[in-house]
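Notes for the one structure printed next.
Removed from the display is one protein chain of the complex; every other protein chain stays in position.
As written, the chain order gives the labels A and B, with residue 1 at the start of each chain.
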Amino acid sequence: MTARIGVVTFPGSLDDRDTQRAIRLAGAEPVALWHKDKDLHQVDAVVLPGGFSYGDYLRAGAISRFSPVMETVIEQAKAGLPVLGICNGFQVLTEAHLLPGGMLGNDHLHFICRDQKLRVENTSSAWTVDYSAGQEIHIPLKNMDGRYVADEYTLDKLEAEGRVAFRYVDFNPNGSLRDIAGITNEAGNVVGLMPHPEHAVEPLVGTGRTDGLPFFTSILKKLVNA
Amino acid sequence: MARVVVDVMLKPEILDPQGQAVQRALPRLGFEGISDVRQGKRFELEVDGPVDEAALARIHDLAESFLANTVIENFTVRVEEVAEAVK
Partner (left out) sequence: MSRTPLDTVEHATATPDVELPWAELGLKKDEYERVVEILGRRPTGAELAMYSVMWSEHCSYKSSKVHLRQFGEKAPRSDALLVGIGENAGVVDVGQGYAVTFKVESHNHPSYVEPYQGAATGVGGIVRDIIAMGARPVAVVDPLRFGAADHPDTKRVLPGVVAGIGGYGNCLGLPNIGGEVVFDACYQGNPLVNAGAIGVMRHEDIHLAKASGAGNKVILYGARTGGDGIGGASILASETFDDAKPSKRPAVQVGDPFQEKLLIECTLEAFQEKLVVGIQDLGAAGLSCATSELASNGSGGMRVTLDDVPLRDSTLSPEEILMSESQERMCAVVEPEKVDRFLEICDKWDVIATVIGEVTDGDRLEIFWHGGKIVDVDPRTVAHDGPVYERPYARPSWQDALQADDANKLPRPQSSGELKDQVLKLVASPNQASKKWITSQYDHFVQGNTVLAQPEDSGMIRIDEETGLGVAIATDGNGRYAKLDPYHGAQLALAEAYRNVATTGAKPLAVSDCLNFGSPEDPAVMWQFAEAVRGLADACLQLGTPVTGGNVSLYNQTGEAAIHPTPVVAVLGVIDDVARRTPVAFQEEGQLLYLLGDTREEFGGSAWSQVVHDHLGGLPPKVDLERERLLAEILISASRDGMIDSAHDLSDGGLIQAVVESALLGGKGARLIVPDGLDAFTLLFSESAGRAVVAVPRSEELRFNDMCGARGLPATRIGVVDGDTVELQGEFTLPLEELRKAHEETIPALLA
């Protein structure tokens, strides 16, 4: 039996089916979860996908964070359920206070779509064990509100505890403080990042790289060994 | 009917590129002497019934939990006197 990984569809989610494909390619079973349904259908992990849920109106992720499915996700994440938030999913996680800090509009005020170089700095989280520390990878990035901000105390704490999971290398695409691209919670089961690993899993499409696949093999390894 | 206004602003220490873009445009438009611009959001809530302390407290909770993200934003709540019903 393989792992079942849920992918939540909020109204305005865009990369939900792409994330399901990535999960399938990694060898796990994707399970579609619906924002109005509190039931997580016994999945072993959850991905909150990219997109513009509720049009990013109010603030990116702010309305989705109050959807019925999130009540369960928040509760179970606190109990150790592995959760990955990609782009809009990362925004939902900060709005839900499962991850510290917040997301704001890119400092250059434009949407940006590029093949982004990252450095992996945390390889102990549920979603990063298949990377090696310091590994540099290229993952597509595409966002409007990708600027990670937090107060100095929080930033220092994240650094001290090794919870900056990914950092932008060579070019900071959105003005994120300390070049932060992704972070984990204290327990390491919740990870959020702006770039889109689900778009770097096949050599033929996207940027033609597969640097994003280890996200999904990491969680599979974690779940199957558990 | 009464109107309650919630103003939401980015916290002072957080960079506001939209406000900066506006400020940068001011000299070009001939406006001098404005040293900073910050852009925020204004919510107008039309409240049924009286705006008493209990109602304001509920709106305060709403603003704190939903309209603003207090990790990055501050907010204020105030009652706006609506003169005659505007046509």
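For this structure, a couple of remarks:
Following the convention adopted for this analysis, a residue touches a chain if its C-beta (ideal position, glycine included) is under 8 Å from a C-beta of that chain, and two chains touch if they have at least 3 such contacts.
These numbers come from a predicted model, not from an experiment.
One chain is not depicted; across the entire complex it touches A. Contact with the undisplayed chain is limited, among A:D15, A:D44 or A:E121, to A:D15. The omitted chain makes contact with chain A at the following residues, 11-12, 14-15, 17-18, 21-22, 50-52, 54-57, 110-114, 140, 142, 144, 196, 198-199, 202, 204-207.
The definition used in the following text is that only the chains that are shown with their structure count from here on.
Between chain A and chain B the centroid-to-centroid distance comes to 31 Å (mean Cα coordinates, whole Å).
By the touch criterion stated above, chain A contacts chain B in their complex at residues 58-59, 62, 66, 94-95, 97, 100-102, 104-109, 147, 149-151, 175. Interface residues of chain B, counted against chain A in their complex, comprise 10, 13-15, 17-18, 21, 66-67, 69, 71-72.
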